[in-house]
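Left out: one protein chain. Kept in place: all the others.
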Amino acid sequence: MLKLFALLAALCMCASADATESYGMPKLDIGKGGQCVEEPQWMRKNHMKVLFQQRDETVHQGIRDGKYSLKNCIECHASLRDNSVIGRADSFCEGCHRYEAVKIDCFECHSSKRSSALVQKEH
Amino acid sequence: MSDTNVQRRQFLKTSVGAAAVAIAPGMLLFDMAHGKSDPVSSKVRWGMLIDTANCADGCNDCVTACNKENGLSGGLSPTDSQWMRKVELKDMRSGRTLALPMMCQHCEEPPCVDVCPTGASFKRADGIVLVDKHLCIGCRYCMMACPYKARSFVHEPLHDQKPDVPRGKGTVESCTMCVHRVDKGQQPACAEACPNKSIMFGNLNDPESEISKKIRTVQSTQIRADLGLNTGIRYQGI
Partner (left out) sequence: MTSHSPLRFKNRIYYSLVAAGGLVVLMGLYAAHMMEEHGHIITGMNNQIVWGIPHVFAIFLIVTASGVLNVSSIGSVFNKPDYKARAPLAGLLSIAMLAGGLTVLMLDLGRPDRIIVAMTHFNPTSVFAWNIFLYSGMFAAVALYLWTMMEKRMNPWSKPAGLLVFVWRFVLTTGTGVIFSFLVARQAYGTAILPPMFIVMSFAWGMAVFHVVQAAIYEWNGKLLDAYAQKRMKNLMGIFVIATLYFVAAYHLTNLYFARQAEFERFILFDGGVYPLVFWVGYFLFGNLIPLLLIYHPALGKSKCILFASLLIIMGGFSLLYVFIIGGQAFPLSIFPGYEVSSSFGDGAIGLYRPSMPEIMLGMGAVGVSFLITAIGIRMLDFVPHEIPKSR
């Protein structure tokens, strides 16, 4: 019985897609990386609160500083390969959201591309 | 060795690896989006004064600039968004013709704000009337209410939006007075693009601003002033 369990557990771990680590978390392409505006664990826990609450202050009160700008988040975190935070299984936003099966609504309207790359393309 | 120890080792190895990967690129190279950190206030009221005498027939530079700045397609079919348009007028009695650019008039008492069920259509403290796309459910009541036909509805899925100008299918949109530029201290794209400098942008609440001084001295009107909306856009020469 125990052997059966152990076999199943091992199979599950082997069967995980190459985007996941051995302990199950999706592997993310964090783009430029470096120092984020907040600690990563804080961000993981609170990024939706930041997005939901901060966006109201930005839209209604015009507060657009670096820390409060979605464009800025994307500037750092867009993949260096395709300049986007969605589209690939390991894209910064897509990776976890696909894993958790939570649909991302933001990019129906917001550009998911790194703006500096777009500006370069235009020139 | 027990399974737990093996797992612990793997975890430690992976975390150290991840930390290294995270810190190794090192320097912060990200662009700072320069913007305001203070909320806007009603001490400022943004407005425009448009001189129709200098508005050249057949010139579309303001519209083109608006389209380019905001990522609009520039298409002219009935389902395409037009935030700004040139209107050709002909006085029915005298036959005099003129042209002027028409966009959201950024009223002080906007009918679109009154009718919006979710409060998505709102007036910012500094007078700019906007659509909060996070709240817009796409009912189009504001489009019915607007006396100036300023609003457009996005009829199809959009791609490649400008990062500064989010737009999406199923929501209503209109001229934002280039709020993303204004908040950086710049002029709206149309004002900057007009070759004849017919569009003057400024703070209506500042008596010493260029626009306030001009409004005090030359004749200008609001379109459909009879509706009592106190628009932020004024026109000379109608």
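To keep things simple, chains are lettered A and B as they appear, and every chain counts its residues starting from 1.
Assume a contact is a pair of C-beta atoms (placed from the backbone, for glycine too) under 8 Å apart; a residue touches a chain by one contact, two chains touch by 3 or more.
Bear in mind the structure is a predicted one, so any value in this text is a computation, not a measurement.
Looking at the complex as a whole, the chain kept out of the display touches B.
In the complete complex, the hidden chain is touched by one of B:172, B:191 or B:233, namely B:172. The chain not shown here touches chain B at positions 76-82, 85-93, 102, 111, 113-120, 134-141, 143-149, 151-157, 169-172, 223-224, 227, 238.
By our rule, only the chains that are shown with their structure count from here on.
Centre-to-centre separation of chain A and chain B, using mean CA positions: 28 Å.
Per the touch definition, chain B reaches chain A in the complex via residues 7, 10-11, 14, 21-22, 25-40, 122, 124-126, 130, 132-134, 157-158, 160-164, 166-169, 171, 179-180, 183.
Those residues of chain A that touch chain B in the complex are listed here as 21-23, 30, 32-35, 40, 55-57, 59-66, 68-69, 71-72, 74-76, 108-111, 113, 115-116, 118.
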